[in-house]
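Data first, discussion second: the structure below is written as structure tokens.
Apart from one protein chain that is not included, each protein chain of the complex appears where it belongs.
Let's turn to chain A:
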Amino acid sequence: MLAIARSELIQIFRNRLVLVTSLIMPVAVSAFFIYRHEVFAALGSLGYIAAVIMVTVGAFGLYTSTVTTLASRRQNLFLKRLRSTAAGDAGILAGLILPATILAAVQVTAILAALAAVSGRPADIALLAAAVVATLAMMIGLALATAGLTNSPEHAQVTTLPVSLGVIAVASWVGISGTEELTLLKRLLPGGSATELVLNAWNGGVALGDSLILLAPTAAWVVVAGALAGRLFRWEPRR
């Protein structure tokens, strides 16, 4: 797994398209939110900015780049090549996904630390970490499922749009309007309960038990995405 992860890391830094999508774009968006944090805090809250940052990095830095990577590795038969070795399927996937996951986690941590530095510490760092981990896990599951529907890296530019734009839209909707109305719908949408969890973790003022239960819908999305990935993921191009 580590040999595959090392080779993936090399490729991320050699491929400018992946580098721009997975590193530069999320950082640029996040930098804008932090720079104008007073405006966005007035619109929603500081927790809203944290949620949008987390979801943006998850959507572009992890989800889109993972779908693109898997589609590319499948299209040029690199996945088949890896399966010609003694490596198991789980190890191959873990190796392919690990670098983007670590980069995304480092990005979220660094950007949220920058936000905390300019606006103040979050109320509950552990809860915030739980929200980040759950969201990244959900994005990985969705990426595996979407990769099954994606024939090529070019195709990924289309197939990733519904989820990537969808979760950012949900995060903005929940972050700005809260969950007093349409509560169930907002919590069940992908990224909805994770956003609410980040709001609670950053802004404070909500009992821990009420926040922890918000992990359940995100965990459910991980399970659903995992099940979809199991059905949809393909190791070789369609003949």
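Convention: a residue touches a chain if its C-beta (ideal position, glycine included) is under 8 Å from a C-beta of that chain, and two chains touch if they have at least 3 such contacts; residues count from 1.
The rule is short, and it goes like this: contacts and distances are computed from a predicted model.
Asker: Assign the chain not included in the display its UniProt protein name, restricting the answer to "Heme lyase CcmF/NrfE family subunit", "ABC-2 type transport system ATP-binding protein", "Carbohydrate ABC transporter membrane protein 2 (CUT1 family)" or "Na+/H+ antiporter subunit E".
Answerer: "ABC-2 type transport system ATP-binding protein"
Asker: Among A:A3, A:I24 or A:L208, single out the residue that touches the unshown chain.
Answerer: Within the whole complex, the residue contacting the unshown chain is A:A3.
Asker: Touching the absent chain in the whole complex: find that residue among A:F33, A:F78, A:W202 or A:W221.
Answerer: A:F78
Asker: Determine and list the chain A residues touching the chain excluded from the picture.
Answerer: Touch set of chain A with respect to the missing chain: 3-4, 7, 10-11, 14-15, 73, 76-88, 236.
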